[in-house]
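I'd like to ask you about the structure that follows.
With one protein chain held back, the other chains of the complex are shown just where they sit.
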Amino acid sequence: MKKDLARVFFLCAVTLLTTGCWDYTEIELRDFVVGAGVDAVEPKVIVITEMAKSTGTGQEAEFRPVVLTTEARSLTSGAHNLANPSGMEIFWAHAQVFLVSEEVAQGGMLTILEPIIRARDLRSTMYLLVAKDCTVEEVFKSKPPLLTGVSQHLTSIIRLSAISADFVPQQLWQFTGDLAAPGISATLPAVELVHEGGNLMPVVRGAAVFKLDRMIGWLSKEETQILALLKGESEGGFFVMDTEIKGNTTAITYEFRGSQLKTKPIVDGERVEMKVSLSLQLGVAGTRGADVDFSDPAVVRGVEEQVARYFTRRIRDFLRLIQEDYNSDILGFGRLLWRREPATWRKIESDWDAVFRGLPVDVEVDCRIAFTGFRAQPIKMRN
Amino acid sequence: MMNESVPERQGIALVFLFIVGDSFVFGLARWAGRDLWLSFLVAIVLASPLILVYGRLGSLMHGQPFSEALPRLLGKWPSRLVALTYSAYAWRLGCFVTGDITNFVQAVSLPDTPQVVMAFGYAILVLWAVKEGIEVLARFSSVMIIVVLLILLTALGLAMTEVNLQEFLPIMYDGFWPVLQGAFQILDFPLLETVLFIGLANALTTKKRSAYKVLIPGFLLAAFFLMLFASASVAILGEEAYMTSYFPVFMSTARIDIALFLTRLEAVVGVTFAIGTFLKISVCLLVASKTLAHTLGFSDYRFLVTPLVLSIIPGSQWFAKSIMEMEQSATKIVGFTDVVVQVALPLVMWIVAEIRMSKERKNKAGKPSGI
Partner (left out) sequence: MFFWKRAKGEQPKTRDLDRLSTSLETNLKWLRSNLFADDDTIVYRRFKTKEPTRQCVLIHANNMTKHEFLSDYIVRPLMISSLPRELHGQRLIQHITEQVIQSDGATVFSSYEKLAEGVVAGAGAVLVEGCNLGISVDAQGWEKRSVTEPQTESVVRGPRQGFTEDLGVNVSLVRRKILSPELKVRMMDVGLQTRTKVAIMYVEGIAPKELVDEVFQRIERIETDAILESGYIEEFIRDSPNCPFPTIGHTERPDRVAGKILEGRVAVLVDGTPFALTMPFLFVEAFQANEDYFHHWMVASFHRTLRYISFFLTTSTPGLYLALVTHHPQLIPMSLSISIAAARKNVPFPAMVEVIAMGLVFEILREGGVRLPKPVGQAISIVGAIVLGEAAVGASLVSAPMIIVVGVTGVAGFVVSKLNDTAVLIRILLVFTSAVLGLYGFLFGIMGIMVQLASMESFGIPYLSSLTSLTIQGSKDTVIRLPWWRMVLRPRHLAPKNRERLHRQSRSKTK
């Protein structure tokens, strides 16, 4: 009978518990934030959010993005203030992108990120971006051509990063991880506004370079391609290179088919050197009709050598830029040293900035044409 | 009271869920950071002899219930003292575990629900389960272990794309001390909490089978499973995030994102956490009631269950007033009480029991005609 008593007790308890539904909120009373951003931190935090507002019911339901802006002492209180104008419970867990303006990035990301990584309902897989030459509000108020809402547009672009090497996407956890790890500096992709048919449209290209949590400069789209390659995160994209074939120079479009990156620290007594070996697999996407015969091994070899030289030069330029101009170890050479040669790292850790500025890097690029589309040769026109 | 007996595999499942159940979401061995796998190995090596001692103590009881075996092994009054100690320890552990889950749920999922409500829900379920006894708990765990393993291993498999083995390098950059700290922390919580199974040894031992056969595989499986999960979390999150977040495993499964659809698996992980916690609280309270019944000299423990279980509701709120306290209790390196209950007392009990037993055997052998 005691068992029965326990059962009855259980049922009573269930009934009792039913009298209160503390976290019960109807889903239609929630406002889904799909993207957010911060335009300024001082004197007040300006928070911009994009929410998904649904209109119509049943099969006619549509989503309309609504952009709300609010000012408050802190990001969190700003976020909560939004409940007032929106009239619903703000639901953050579906936020996919978070934008910061250039000023905010220059002033230090930590003030913004600290409440975000603490928050229970914000995803660590949220994408971080920096608005270049415009405010976050302008970005959110621009008109993406196809998708509804800027956040969806940006997420969609970022998810295409596999076929475009114009930017290196960074999720929240990657950025904070880079901030916290020794010997690496963070980057964030940049978002710009371009004119398109009378409308402003956001595009993602280039990167912002950070030193600690402060942004110190930009990388152009081309430099970002190299960044992606050297971070081992480039999986696709195209580039055009003037190629000399049998004395004629012609512009050929190449396609990245894959790359293997090997970065290795070489320690020889006091001397530290990095060895970067990159091997590229390329495809030929088009030749502008020039007479190039890829069935000729000599031609292929020539092209491969030129591409290798071209990339070696670009990488050298890039390294000079980050080592001397920015002095920001965004490739994580220091972290590599820490992982592979902890003894050496212990010695040079304290003045890594200086060491990094003068760190000799041995660049070795190896290139292979793996694919030329469906044809080996362009069309041969005849009279 | 009927003689309770738990089949071997069910016993292993029980021990496994008891150890893994509520601990895997915490940052185990966080002091060791990326070297935590070393901490785990050290902890397993250090814990094994103690687990053997627990098993030996269990076997010395010859399948008798606690209240009969312990006086035989230790003498009447010392046995009551020991029982009281374990009762208090088990009850306190039960409170801590309840505090863990209520804080966890409030932190990650239901911010507005009062913790007391969660604690109450658990108390009701635990009350019921403990009254049903160890056999029901063992059956429960042997079904639930399948659910738990299925969920966790699926989550782990899906998270494999996020794993970065580079995160384990460099090995022991900060020396061996953090590794040792981490090892002691996992010894303290959760590995050596297995000590509670001494109180249930009569159900784990049969004439043919000693308690080792259940304790050792359960312990080893659980330890390696925890190691796998903690290591995977470090490899996914990176050392810094592992060391600074309250629930690293939870965070790392949050990173799973398969085609925009299979996301947010962390809630499912939370579910398995809740299952394991339930089992652990039940075992704690079962032991607490049994040992307390022995201390007070009763043969049936069931009437003590209700007050003890209901007292964990305020108890959990008392022992873990905030998430910080809960976290500290879970990841502190060594606690005084734990050393006493998990290490010192079992060793003393074991030595005393062995001496007394050998005397008894000698007496029997030497003077067959009695006194």
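Note that the chains are named A and B in the order they appear, and that numbering of residues resets to 1 at the start of each chain.
The rule is simple: a contact is a pair of C-beta atoms (placed from the backbone, for glycine too) under 8 Å apart; a residue touches a chain by one contact, two chains touch by 3 or more.
For clarity, every value in this text was computed on a predicted model and none was experimentally measured.
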item: Identified contact with the non-displayed chain, of B:66, B:96 or B:128; value: B:128
item: Residue among B:84, B:110, B:158 or B:352 that touches the chain left out of view; value: B:110
item: Which residue of A:80, A:94, A:231 or A:257 touches the chain not shown here; value: A:94
item: Of B:189, B:278 or B:350, the residue in touch with the unshown chain; value: B:278
item: Identified contact with the non-displayed chain, of B:17, B:36, B:144 or B:222; value: B:144
item: Those residues of subunit A which, in the complete complex, touch the missing chain; value: 3-4, 7, 10, 14, 17-18, 20-21, 23-28, 30, 32, 34, 52, 54-58, 61, 63, 91, 93-94, 96, 121
item: Positions on subunit B contacted by the hidden chain, ascending; value: 7, 9-10, 12-13, 105, 109-110, 113, 117-118, 121, 125, 128-129, 132, 135-140, 142-145, 260-261, 263-264, 267, 270-271, 274-275, 278
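Rule of thumb we're sticking to: only the chains that are shown with their structure count from here on.
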item: Contact footprint of subunit B on subunit A as seen in their complex; value: 2-3, 6-7, 9-10, 13, 17, 20, 22-23, 120, 123-125, 173, 176-177, 180-181, 338-340, 342, 345-346
item: Subunit A partner contacts - residues on subunit B that touch it in the complex; value: 107-114, 117, 120-121, 124-125, 127-128, 131-132, 166, 169-170, 173, 237-241, 251, 254-255, 257, 263, 302
